[in-house]
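For this view, one protein chain was removed and the others were kept in their places.
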Amino acid sequence: MATTEIRITGFGGQGVILLGYIIGKAASIFSDQHATLTQSFGPEARGSACSAQVLVSDSRVLYPYVTAPQLMLAMSHDGYATHKDSMIEECTVVYEEDLVKPFDHGPKAKTYGIPATRFAEELGHKIVLNIVMLGFFGAVTGLIPHDALRQAVETSVPGGTEELNLKAFDKGFEYGMELKEKGEVKV
Amino acid sequence: MKADPNRVLTGSHYLDGNHACAEGAIAAGCTFFGGYPITPSTEIAERVSRRFPKVGGVFIQMEDELASMAAILGASSGGAKTMSCTSGPGFSLMMENFGLGIMLETPCVLVNVQRGGPSTGLPTLPGQADMMQARWGSHGDYEVIALAPDSPQESFELTIHAFNLSEKYRMPVLIMTDECVGHMTEKVVIPPADQIELVERKYTKKKPGEAWPYDPDDDGISPLLPVGKGYKFHITGLTHDERGYPVITAKAHEWNVKRLMDKVNDHVDDIIWLEEQDVDGAEVVVMAYGISSRVMQPAISRARKEGIKVGQIKMVTVWPFPEKRVRELAAKVKSLVMVEMNLGQVFLEMDRCAAGKCRTHLVGHFGGTVHKPDEIYDAIKEAVK
Partner (left out) sequence: MSVSANQMTEEHPMEKLLRMDRIPHIWCPTCGLGTTVTALATAIDDLKLNYDNIAVVSGIGCTGRVAGYMKLDSFHTTHGRAIPFAVGLHIARPEMKTIVFSGDGDLVSIGGNHFIHTARRNVDMTVICVNNFIYAMTGGQVAPTTPLTARSSTSPYGNYEHPFNLPRLAASSGATYVARWTALHVRRLTQAIAEAISKKGFSFVEVIAPCSTLYARLNKLGSGLDLMKFYHDNAVIKHGADVNEVDIDFQSKIIVGKFVDIEKPTYLECLNEGNERVLGDKYKPWGGCNGDN
């Protein structure tokens, strides 16, 4: 039983929960995996810091919360700083490089940064920042097949925004693949 | 009777427990929902309010939970399948008319997405501390049926089951879920409508003038009388006779209350639903319900790998309590363990039924989060000593 624990953090309004939802949906509906999403509720999900947890596994997820996450998607520095110490040593951090500055990771950690907000703005709307992050995450981690993620994007975003969101996904994914080929890992 | 295909979202979905519960209600044929917003249950009401207009049904946001519960009884009396959802504080308010539903014998489903209490407590975090309130929350003697889902998939399935039980036994049925399951998103497979079996409401076969509202069939369940069909029947929350007329005597009260109790107690074999694993030959049996029955599993697997003979019982129904089964097991095992997100509620029933024949252990929790598997593992180690 291999389970990957993922923590997603950001500000309210960045689409943190949707990002978690798409990862979970891609894994459990469009790929042959199990995925459980839980999220922080209450005032914090409607404004300031916001976080979601996704557990992706090859068998049924029994314990629904992260305990020692292997993976983090960070879109705010505060969220990153709050949760970084709960990560395992060999963790992977996928982060928005203009918003998050990773620090104090051991040699076994991998960190992948992307200027996702700038890419999203170039594509026409800052709102797709989370989907750029998703594509990037898909490429650098390889945890969930590309096609499953893409299908999950297509079926989860608001009607009429599919094209923009898929472009955002592709942009993030391409950037991730390039980064991986270059072997560029910033710490 | 099969579900209406227009009401069933057949397919695989990625849904949270609350949305899945709403889909279960719609698939079950619910056409009236009276509710009042309360965290962490509100998504059920929100989904129903979006979906009902397209499949047929009325969602009404009532002025409070007292009204919500009263309205679902009124609409059910009018022939609708009805539901409401709430959480702790609202559940307290609903207990008044939950009792009326028990007394009038009105089918309906009430969902409590449990959060931490007492009072306003922890609106956004889970608990299982309303279990005794579910059992005894309204005044007087009565039996209840309460189901506890452990996942969005079960939230869908058990909601349909709850409607079926409520129609079959002509009484309100409780779904005691919690914030963790309600807000947890997972794959939910909704089958085709023709694979969803629904229990039809049992109406009297007698003619107007010959039928009374509390005239039980051989199974102890009284067929309902339809409104607007000339039966001109009366029902009351007062102690009543078979005609539904108030009779304020000890004798009438015994007849009335005994029937309310018997219709559940005489059918416990049909109602009680336990999922047992490795119970035969076990030295320790761990019991739990809802989310706790799920988070206990890694601990049980670990203990079993270490050679401990540990079995498990997931209580899909919590009420009525599986009294007979616990008595049987108490005579065979070293220890019974109850895992629940409260400080000992259903545990007390288990302990009572064990009657000193085996040791009993509570793995309680204040709520706010689910148990850590280690806590459960440690309890198993202790229980097997």
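Per-chain residue numbering starts at 1, and chain names A and B are given in the order in which the chains are listed.
Rule of thumb we're sticking to: a residue touches a chain if its C-beta (ideal position, glycine included) is under 8 Å from a C-beta of that chain, and two chains touch if they have at least 3 such contacts.
What you are looking at is a predicted structure, and each value in this text was computed from that prediction instead of being measured.
Taking the complete complex into account, which shown chains does the hidden chain touch?
B
Considering the whole complex, which of B:N18, B:N97, B:S222 or B:T317 touches the chain not shown?
Only one of B:N18, B:N97, B:S222 or B:T317 touches the chain omitted from view, namely B:N97.
For the chain left off this view, which of B:N18, B:T31, B:S293 or B:T317 is in contact with it?
Selected residue, touching the omitted chain: B:T31.
For the chain not shown, which residue from B:I38, B:A75, B:M296 or B:V384 touches it across the whole complex?
Selected residue, touching the omitted chain: B:A75.
Among the options B:V189, B:V227, B:A331 or B:A355, which residue touches the chain absent from this view?
Reading the full complex, the residue touching the unseen chain is B:V227.
What residue numbers in subunit B mark contact with the hidden partner chain?
The list for subunit B reads 31-32, 34, 53-58, 60, 62-64, 66-68, 70-80, 82, 96-97, 99-100, 104, 201, 203, 226-238, 243, 245-246.
Simple rule for what comes next: only the chains that are shown with their structure count from here on.
How many Å are there between the centre of subunit A and the centre of subunit B, using C-alpha atoms for each centre?
That gives a centre separation of 37 Å.
Any idea which subunit B residues touch subunit A in the complex?
Going by the criterion above, the answer is residues 12-14, 16, 39-40, 123-124, 179-180, 183-187, 291, 294-295, 297-298, 369-370, 372-373.
Looking at the complex, which residues from subunit A come into contact with subunit B?
Checking each residue of subunit A against subunit B gives 21, 24-25, 28-29, 34-42, 61-65, 67.
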